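Note that one protein chain of the assembly has been removed; the remaining protein chains are unaltered in position.
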Amino acid sequence: MKQYLKNSFDGIWTILVGMKVTFKHLFKPAVTIQYPDVKLPMADRVRNRLYVNMDDCIGCDQCARACPVNCITIDTVKSLPTEDLGKTSNGKKKVLWVTKFDIDIAKCCYCQLCVFPCPTECIYMTDVYEFSEFEREDLNYKFATLTESEIVEKNANFEKMQAEKEAKKAAAAKAKAEELAKKKAEEEAKAKEEPKTDNADNKEQPDKE
Amino acid sequence: MYELLYDIFGSEIIAMIIAACMPLFLFILPFALIAVLLERKVSAHMQDRLGPMRVGYHGILQTIADILKLIQKEDIVADTTDKKLFNMAPVLVFAGSYAVFAAIPFSGAFIGSAADVGIFFIIAVSSIVVAGILMAGWASNNKYSLLGAMRSAAQIISYEIPTALVVLSIVMLTGTLSLNTMSIQQTAYFWNWNLFGGAADGFVQLLLLPFTVVAFVIFYISSLAEVNRTPFDIPEAESELVAGYHTEYSGMKFAMFFLAEYANMFAVSAIAVAIFLGGYQSPLGYLGNTIGVEWLIPYEQLFWFTVKGVGLVLVQIWLRWTLPRLRVDQLMTVCWKYLIPYAFVNLIIIGLISLI
Partner (left out) sequence: MAIKTEEMVLNMGPQHPSTHGVLRLELELEGEIIKNVKPHIGYLHRCFEKHAEAMTYPQVVPYTDRMDYVASMYNNFGYAVTVEKLLGIEVPERVEYIRVIMGELQRIASHMVALGTYGLDLGAFTPFLYLFIDREKILNLFEMTCGARLLYNYIWVGGVSHDLHPDFLRLTKEFIDYYRPHIAELNELLSYNKIFIERTANVGVMPLDTAINYGMTGPNLRASGLKFDLRKDEPYSIYDRFDFDVPVGEGKMGTVGDCWDRYFVRVLELEQSLKILEQAIEQIPEGDVQSAIPKRIKPPAGTVYGRVEAPRGELGYFIISDGSVNPFRMKVRAPSFVSLSIMGELCKGHLVSDVVAILGSIDIVLGEVDR
């Protein structure tokens, strides 16, 4: 009976205590905001959309290798020795044309692992967080600054250079091969001569005898 | 009201229909809209949120937008449902909760039906809701719906007993079943309310006071259970049964359940007001009487009735956003082991006192 009355009392009392708490909160200012109209300030180190400053990119591929989900694709082409690509802001010499620098932001997991290895600090995370698109393709960000024709040109340049190099190499190889062949031929000739002389000697010897 | 309309239209049928529809269109539908908004706003502020803010100033048109959306929605009827019962259930639930309003005295001049057995009628007719809920649960052919409906039926039927016992004790006290008469008896000032012992003499009233308060608390708790509100919302406990008996409903049929729920909330509050809180009577006397403008009084009465009713609805909302919900067996324990014995003892004591 005592327990029974205590239960009834507890029931009512704890409900009233709970009601007191919610009543107090009724007059507290709201913590939520009207999102698109009001926005919260972002923290300094906030990690959102990736951005690449192509002026500084040297195409070293380290970010792509660090990425755990392979969302960065980089293609590079070697520049001609005559071309000057300029320097990055921290004084590194650029030697590669970056023909393709794609970040598939839909794949990105915002882990920031790509940011740390970058030698020129050209890839970083910005505070832009509203970048939804209607097409998934549009989330594949292309950062490479070269135009199509330039890419073709650079590729052609590189191929040409490569071809020239090949040609030179081939020429050199040919020359070397010729030289080798010549040498060989000489040696062979020498070798041929020698036994001949030997033979001659041999022949001569009996003759002498 | 009916007489007035009869004078205007000269036809009994039209007058009857209009008189019957008046509370629906003037009061219940707007109230349901306001109550939904109220619930959302109050709960939001209790939880340090803002709630709806977009549609209209501070979101006051939000529920209208919601209803418009619900009307436009596709009415999905699953293949394996029992179509007839499935379509009938929301109508029945809505009708059941709406029928209750027929006997509620909104003001001295506006009563749907001033039946002498008003409170009896209300208790009887509110049981239709159970049938509707069972129908919905069974016809949906969904296990969650069925469980919800079973729980709901058990709950509503059980909780009618303490409600009836408490009402009985007040009926003993006032000697009438008519809600209008009860309201008239509690006239003048708030110490004449049945909550504070009714319009009895000084000493008897003092004796009655604790017991009528207990009666009010019991009535309020069991009325919460009858309208499936937290902590007794187990028929639609969203964390257990998804949405209980109306899981399978969509569009306007869902809206009917929804409106019925909010109409019900007000209905039980209105009954509590009529029985315990002086009905439509002003707690502080009438302005119309003071300044001698007779026609003002019914409007004042309507105002007081609404204020009291909405006040109780607010407490329901407040409770809902404070408490967790009970379990099925505990719900029954509260009813059969706590409320009914208390109500019964209360009934006997009030009976004895009223003999004095």
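We call the chains A and B, going by the order they appear; numbering starts again at 1 in every chain.
By our rule, a residue touches a chain if its C-beta (ideal position, glycine included) is under 8 Å from a C-beta of that chain, and two chains touch if they have at least 3 such contacts.
Keep in mind that this is a model prediction, so the values were computed, not measured.
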Which residue of B:V77, B:V242, B:L302 or B:V315 touches the chain not shown here: B:V242
Missing-chain contacts mapped onto chain B: 43, 46-49, 143-144, 147, 230-231, 233-234, 237-242, 321-330
Hidden partner interface residues of chain A, rising order: 7, 10-11, 13-15, 17-18, 20-22, 25, 31, 43-47, 66-68, 109-113, 116, 125
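Here is the rule we use: only the chains that are shown with their structure count from here on.
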Residues on chain B engaged by chain A in the complex (per definition of touch): 42, 44-50, 53, 217, 318-319, 321-323, 337-338, 342
Residue ranges of chain A in contact with chain B within the complex: 4, 7-8, 11-12, 15, 18-19, 21-23, 25-32, 34
